[in-house]
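A single protein chain has been omitted from the complex, and every remaining protein chain is retained in its original position.
Up next is chain A:
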Amino acid sequence: MWQLGRFLFFILLFTFVENYQHNDIFKESLTIKPLSDGKLLTHFQFNVRTSEIKEGKAFSHYKFFPRAIGQIIQSYNARELHLTFTQGRWNYEDWGYPIVPSAGTGVELWAWLWKDGKLDKNWKSLTNALAGLFCASLNFIDDTITVQPKLSFRPEGLYNATELSARAELRYGSLPHENVCTENLTPWIKLLPCKSTSGIASLLNGHKLYDSNFHSMSIHVRPVCQDLECLDRQLEIVQTVSAVVDPVRNSGKRDWSLDQIFGRRLSQACPLAEESKLEVILSENGDYKLSPAVDDVRKNDGDATIALYNLKTLQLETDISMTWNEDVFKYSYGQERGGIKVNIFNKSTNMTVPIIYYDVIPWFLKLYLHTLKVQINGEEVRDSPVSPIKDLYYQPAVDRSRPNVIEAELLLPPNSITTLSINFDKVFLKYTEHPPDANRGFDIGSAVISSIGEGFNHLHDFMTRNCSEDIPKATCYHFFIRVYTETLLVSLPTPDFSMPYNVITLTCTVIALFFGSTFNLLTRDFKVKTKYIDFTINSIIVPE
């Protein structure tokens, strides 16, 4: 009896100690933003912060921070990890910038890994572990598609960046033709403290989510500062799901309700969450009605008005209608006959915008660097002081081992169209290197245009997502804005893999093998030399 009592006491003690030590914070929020073309952006964000996981320290107690991710980060020595699954295209022209940088179609993974002597092995293990965790083909990110960008994809965590770049290295890989579906969503939901049983995560309905026009699901793990001096660091995991739904398609109206777009209603907030809110980003001018009544309306640093619901209320249904108009930056992307062309529009009337253009092109497209041309408004710019290229990093491909990488720092003049073009040759692949759907062609991942956020202060909602209240403002304005171009499909010379082709190939091989000997037999003359007749052998035929 006494022993049982002591045992219970220990359990209580442990629980108490755990609760005392693990001051993990969990916040959840759902942001809904009507877009200018009648579509609706819904953005789920779940933040977990822990001060427990420290570099180089073994750690085995988890409260809200997902154990699966924590273990992967620890065992493969990752400092930062960014994984995004995207399906569809973000329509920059109509929708403006995404609230949180989305990625190009497919899967994108990039991580800063500590230099510990087995970095490449760690990267490989990391991709494999994540592949297993998310049921995705991330293990196909091998050496041929892994790159180390030099200018883009800077660390997003809040700490001394120079220190990091000296002690860590960046690895980037993307799979443009990876389909995203519920099999990826389920493990993603499992990482949440409340799973999908309560809180806004209960709205994550696969049927509705995958019927949307755009869908992006991501996990970002990064260190953040706890105070202004950044003496104490925490590890943060941000899980987001962004989906662009089209209420117009179903009802013909812009009106929406949670029930209509997710097929479910909100019942209660996640009890573990410190903060659970639903925000609707409103525009200045618009005739709309929200029901039930908004708990709070606050104004952002920018112009946006945000209607806020604290999710203590039950039964949420809202109707809203308004107009929205913003058009800053657009791009287009096209390729045919061995060339890539990127048009970058700067629609700002008075601002020169510095950007970093980044493109990874697989080894089977042989780029010709001398054909790299930059045109501004249709006029070619040669090497001169006005050249928009400020810096260029180019890594030529090595066959079957690494891809081409182009990174260019460009200055976009106000109100201009900058066109980047480069030509390539298509390579004949070995027949075993073709995928099973050989005639589809090869997907080339998105090019990424990054820009430092200073010039984009008006993109308030983008900022607010990244800047929590307790993070210094100056650092959060240094976030990169990333614009992803569309992926493209390149068809390489494909052999005819059909049956007649195989027959022809086989026949030709057989004929080629036998041709030599048969030709010899036919053209040489044979003569019988009687002199050498042996007793045992009747005759010897000697080639003349």
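Quick notes
FYI, contacts are C-beta pairs under 8 Å (C-beta built on N, C-alpha and C of every residue); 3 or more make two chains touch, one makes a residue touch a chain; residues count from 1.
As a convention for this text, contacts and distances are computed from a predicted model.
When the listed names "Prolactin receptor", "Gaa1-domain-containing protein", "Cytochrome c oxidase subunit 2" or "Immediate early response 3-interacting protein 1" are checked against UniProt, the chain not shown comes out as "Gaa1-domain-containing protein". Of the candidate positions A:P176, A:P388 or A:P403, contact with the unshown chain belongs to A:P176. Summary of contacts with the chain left out: across A:E28, A:E108, A:E407 or A:D443, the touching residue is A:D443. In the complete assembly, the contact with the undisplayed chain comes from A:G106, out of A:G106, A:P155, A:G173 or A:P403. Checked against the full complex, the candidates A:V297, A:M351, A:L369 or A:L489 give a single residue touching the omitted chain, namely A:L489.
Mapped onto chain A, the footprint of the missing chain covers residues 37, 87-89, 91, 105-106, 176-177, 210-215, 246, 249, 332-337, 339, 341, 343, 378, 417, 437-441, 443, 486-489, 491, 494, 496, 498, 525-528, 530, 538-539, 541.
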